[in-house]
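Below is one structure. I have some questions about it.
Partial view: only certain chains, each at its native spot in the assembly.
As written, the chains take the letters A, B and C, and residue 1 is the first residue of each chain.
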């Protein structure tokens, strides 16, 4: 079968640590690679956000806020395509008859709530709004903001289409939160045939009696993704791949 | 908005332990409830299977083989609809250019390999075949065997359609392996609007330096599903719901 | 296999004309039925809209504007759930590298263009806005406005999830335009296991040298849907089903 070759000059990012699993790696063809950031919103990343009580410790420990910013920064600097997949809930989402545990919790605490899709009343600075320090990056020409996902994955929004319409085949993934929207995005992008590398310290997870969500997600990233790398490795790889 | 009510006589299964998360529960309307079993195949569940070396300890500890059988048994006895989602790989799947860690591993160890979709040569008793003790159950009239999934979730097969074409809205989920196909099925079924309860001891996971896959999955089941129950609780609930 | 029965009191809508094909019909269980309206926006339905030149004749002939309004009206009067799936394009959608014929045309004529998902600048009264006479209906409590679809079908938005989260299994479908977004919604909803009836005079299509789009769609509705009915039949059926 005729297949395309990977030029030997392309940069490849590979999981550094040997955990006894294959490490296929992700190849950063600059014409086909994008950064994808999930839920870079106040409710997760600001100390004032409704989820900070359970995710704050992990966000602080991983330096998640700074690491997501480093991905936005390298994207803007080198014109790497960046896709942001946000999370919004409207009044009608609170009428769902079927909910899982965290869906119910998010609705109970009014996480990501907006007045309506065609209303910006009360949006600015709310929990659903971007973390303020990311706004100049998200306003950039290299950034596509997708429609909102509604559970955890991109099945309900246009992320996959937006990536494909630009010929993207390879994704470096970060954002919030580790075992929920980030992991569901990783899983769905892989089901859709993308090559996915996870930037493991550009995400964080909740700590509750149900378990350490970041630890669970990290385990699954290693089993499922093509590579698990640090923000430092991701930025360095993108600099080599895109700085032509 | 007009909505359907849940008759007070319906059985509801709820996560027993209080882990600080909401416990919405799953309601077992016998006209709309099914059991879904993932990958009840030799490569995971037989000591001769290629994955037994990494999953055997967890399968033994959870009594996964016996618990999956108990779900099949109650399904047959009470005519509960059971949907089996298998995992098969053919020669052409070994030519994929893009693979994650475990996809590569499964192909390297020839897990779930079959000669071809239109060939049964070498299939009987192979790693891709059903565990022998399940065969009489899977042959039952209450069982639908879906087309194979190809990564981890049901995005690539007809499970969702088969469930919807019978009016199923609620699923009790078991099978292998915990953090890979079972969890991906849970996540996708929830993205598709099903009410999902996970039968936590009717699955098991790998133990490798990358982490305890069962522990990771269990954490995520608690965060994401509507209920996490034992096989004993699931069987008892189905008996009350279906024994009319 | 255990299945749910259709109470004999439920209203069933069936294609009236015998065209030599099976006519399975749609059963209007009031707890599980919704109206779905596609693209009720100025660019299709207003004489000032950018597509009026090619669709205006068919819209006028079918009385599409009035018929969609009749569906909105019965929905509001009887509290039938109504789901509206809109079509919006943003600046980044104009950068797609891959486009089909009508996608390219829509972008060329700036159809459904909005300034941005988080901007309402210039939106009011624009081609992307609702037809003014529908606004009081769309503001109703019985209406869910989904996220926008981006090509023709609901694969890229949350329509399927919103329907499933309310237990909807049966849909009466109208809106614009017949062979593009309406037909793609019909096809995808059927792939997702919904029972779909099309309200054939609550839609309309373009007339170009490439063919009469409404005629093509009507043929496909008859081959594919469970029922093809008029607005009058749909309203009468909903009145019987919901007027308890």
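The rule we apply is simple: a contact is a pair of C-beta atoms (placed from the backbone, for glycine too) under 8 Å apart; a residue touches a chain by one contact, two chains touch by 3 or more.
Here the structure is a predicted model, which is why all the values come from computation and not from measurement.
In this structure file the full complex is assembled from 4 copies of one chain, 3 of which are shown.
Methods note: only the chains that are shown with their structure count from here on.
If you average the Cα atoms of subunit A and of subunit B, the two centres end up 27 Å apart.
Among all residues of subunit A, those that touch two or more other chains are 95, 97-98, 151, 155-156. The touching residues of subunit A, when paired with subunit B in their complex, are 1, 3-4, 15, 18-24, 95, 97-102, 104-105, 108, 151-153, 155-156, 169, 179-180, 183-184, 187-188, 190-196, 206, 208-213, 215-220, 222-226.
For subunit C in complex with subunit A, the residues that touch the partner chain are 92-93, 95-98, 116-120, 123, 144-145, 147-148, 150-151, 155-158, 160-162, 164-167. The residues of subunit C lying in touch with subunit B in their complex are 1-5, 30-32, 79-81, 141-142, 160-161, 163-167, 169, 191-194, 242.
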